[in-house]
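Encoded as structure tokens, the structure appears first; notes follow it.
Apart from one protein chain that is not included, each protein chain of the complex appears where it belongs.
And then subunit A:
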Amino acid sequence: MTEEVLRIEGLRKAYGLLEVLKGIDLTVHRGETVCLIGASGSGKSTLLRCVNFLGYPTEGRIYLEGRLIGRESGGKMAYRESKLCAVRTHVGMVFQQFNLFPHLTVEENVTIGPIKIRGVPPAVAHEKAAEQLRRVGILDKAKDYPSQLSGGQQQRVAIARALAMEPSIMLFDEATSALDPELVGEVLVAMRKLAEDGTTMLVVTHELGFAYNVAHRVVFLHEGTIYEEGPPQEILVRPRRPRTQDFLRGHTAFRMPEPEMTPAAAVDG
């Protein structure tokens, strides 16, 4: 875990006078899973959107696989949309609202990127799509349309769609926040499997249990800065700084006693 996949330096993002990100430095190594947590409005999603340039950074540098994205001109970075399209093909994104293409079948959703953007022969693309769909456990729905699937199934297809581009890093923008509670588990299980397979992941989430069990590192954002970061066992269990402590207290205000679980149930979540 030494090789850097993503490096963010001094990232700032402002909407007019409102500065949402106030200088973020963050590095993600190959095979690492980093969870971004923080209150709403702390800039988690904005940070994620800057990484694949759905929003342009106001200031700062982003390196992907060691290469600086954009060109420097007069102390600022200049970005060309055509170059950014190429960058985005190496950055997989999973949205809160799934955003599957409703007019395409599950299989077509997963193959359209490789076929149209990469020029992969359809036969090869279909083979790889099947592989990714199997990975997220939804291969049996390949011929269905998104409207025929549950939210959790749709989100797993969205994950497969992003994986099919074979990205360097996967970004998850609150991937389970729009799901009914009983569907959250299946998506988190699929995400954990990816993490265990060595996928490099940057995950914005409110699922602290997921962060605790899966993340190598947890980053707590507060008002556009990295307020505290470290291994999940530290940040989520023994946070040192007051805002992190407040945040976690809010998340764990109500607790249930742990149910007795059979070993099989414990393994599969």
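By our rule, a contact is a pair of C-beta atoms (placed from the backbone, for glycine too) under 8 Å apart; a residue touches a chain by one contact, two chains touch by 3 or more; residues count from 1.
Following the convention adopted for this analysis, contacts and distances are computed from a predicted model.
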From "Amino acid ABC transporter permease", "NADH-quinone oxidoreductase subunit H", "YjjI family glycine radical enzyme" or "RsbT antagonist protein RsbS", the UniProt protein name for the chain not displayed is "Amino acid ABC transporter permease"
So which of A:Pro102, A:Pro122, A:Gly198 or A:Pro242 would be touching the chain we can't see? A:Pro102
From A:Val120, A:Ile138 or A:Met165, the answer for touching the chain not displayed is A:Met165
Taking the full complex into account, what residues of subunit A touch the chain not shown? 52, 54, 81-82, 85-93, 95, 97, 99-103, 112-113, 116-117, 145-147, 158, 161-162, 165
